[in-house]
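Have a look at this one.
Apart from one protein chain that is not included, each protein chain of the complex appears where it belongs.
As written, the chains take the letters A, B and C, and residue 1 is the first residue of each chain.
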Amino acid sequence: MIQLTDQPIDSTSLLAQAHSPDAGAIVLFLGTTRRLTNGRETRTLFYDAYEEMARKELANLEAEARERWALTECTIVHRLGEVPLGESSVAIVAASAHRRAAFEAGQWLIDALKERVPIWKQEHWADGTTDWVHPTPVANQEASNDN
Amino acid sequence: MIQLTDQPIDSTSLLAQAHSPDAGAIVLFLGTTRRLTNGRETRTLFYDAYEEMARKELANLEAEARERWALTECTIVHRLGEVPLGESSVAIVAASAHRRAAFEAGQWLIDALKERVPIWKQEHWADGTTDWVHPTPVANQEASNDN
Amino acid sequence: MNVVVKLFAGARELVGKDEIAVEIGSGATIGELREHIFRQHAELRPLLPHVMFAIETTYCNEDTPIPENAVVACIPPVSGG
Partner (left out) sequence: MNVVVKLFAGARELVGKDEIAVEIGSGATIGELREHIFRQHAELRPLLPHVMFAIETTYCNEDTPIPENAVVACIPPVSGG
């Protein structure tokens, strides 16, 4: 299941859907808005997307993960708009009979999402300035609020 | 935080404790009771522990993980007694500024728990027989309800 | 032909618009589109070497020809997650 939403992510209901007598291992990843990035303070984050394409790319990621690993559940939810400090911008659930597949799929999904899916974050710094975050090979990715 | 409990594990409250403006990544692992193991059907599982020593070993795991990775939260909860199909026997939460540390710590914690902590599971098969599970180098670990 | 290119995030901010219209020869490629944008939109030059393009929500290469009336999008380096 994939979803884009402007509401807070309900990880409890995502986990409830993953519980099953066929699963033996459930891995949930939450990416959350962090206050400090290299000592610089974030006030809040905003996320924008090319929604139609982002949905297609997320669906591709789910399909590719289900092909590579035997998953009983595979969920990717990304929140758009403002995501305040400490709240989740993204949730990934990967469930499988065995833990190795669930961990591998969860890590691969968040890595691939960050490479491919047309979603962008805008830093709103505590000093009042804003920056769209566009990681380039030269830029240090840790210079943005990257988890 | 480490805990042994005979109650269902409340992963929602464990996650709530991990949300923080200092975290950027939260990984939750749930090990759950699976119905089928190599085609054989499990009716339910029971867990027993040498409780005093298990608590000490779990605390050692938390301390070692906090030393190896910069974690903003590290939680291990193991349920004892009966853990019915689809319910969680173990929950691990690892939170960090960055996702790599959270995933690595989460995987290391469940691997180490399964090697060191004096907790044992008893299979109650659908055919009415029971087996204490004692993995040995020769035995195929997948022959037990291992996640 | 006239190609409308959707803009997002930093690209939209630099141009100050959701999309730009580019007049380009029929059957032109994405690479040619990139060159046209480079010449016509100086404000996009710092970001342009790093952007990808998508046609009908699919990433494409520099030598992909742009069909008539295609939905083309300029995709700056992504930062979701």
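Operating definition for what follows: contacts are C-beta pairs under 8 Å (C-beta built on N, C-alpha and C of every residue); 3 or more make two chains touch, one makes a residue touch a chain.
Note that this is a predicted model, so its numbers are computed, not measured.
**Student:** Using the contact definition given at the top, list the shown chains touched by the missing chain.
**Tutor:** B
**Student:** Out of B:L14, B:L28, B:A65 or B:V117, point to the residue that touches the absent chain in the complete complex.
**Tutor:** B:V117
**Student:** Could you tell me which of B:I2, B:I26 or B:A49 touches the chain that is not displayed?
**Tutor:** Hidden-chain contact among the options goes to B:A49.
**Student:** Touching the missing chain, which residues of chain B?
**Tutor:** These residues touch the chain not displayed: 31, 47-50, 52-54, 56, 78, 89-90, 110, 113-122, 132-136, 144, 146-147.
Basically, only the chains that are shown with their structure count from here on.
**Student:** Give the label of the chain whose average Cα location is farthest from that of chain C.
**Tutor:** Here the answer is chain B, farthest from chain C.
**Student:** Just the number, please: Cα centre separation of chain A and chain B in whole Å.
**Tutor:** That pair's centroid distance is 24 Å.
**Student:** Roughly how far is chain B from chain C, going centre to centre by Cα mean, in whole Å?
**Tutor:** Their C-alpha centroids are separated by 49 Å.
**Student:** Which residue numbers or ranges of chain C touch two or more of the other chains?
**Tutor:** none
**Student:** Would you give the residues of chain B that are in contact with at least 2 other chains, written as numbers and ranges?
**Tutor:** Chain B, residues with two or more chain partners: not present.
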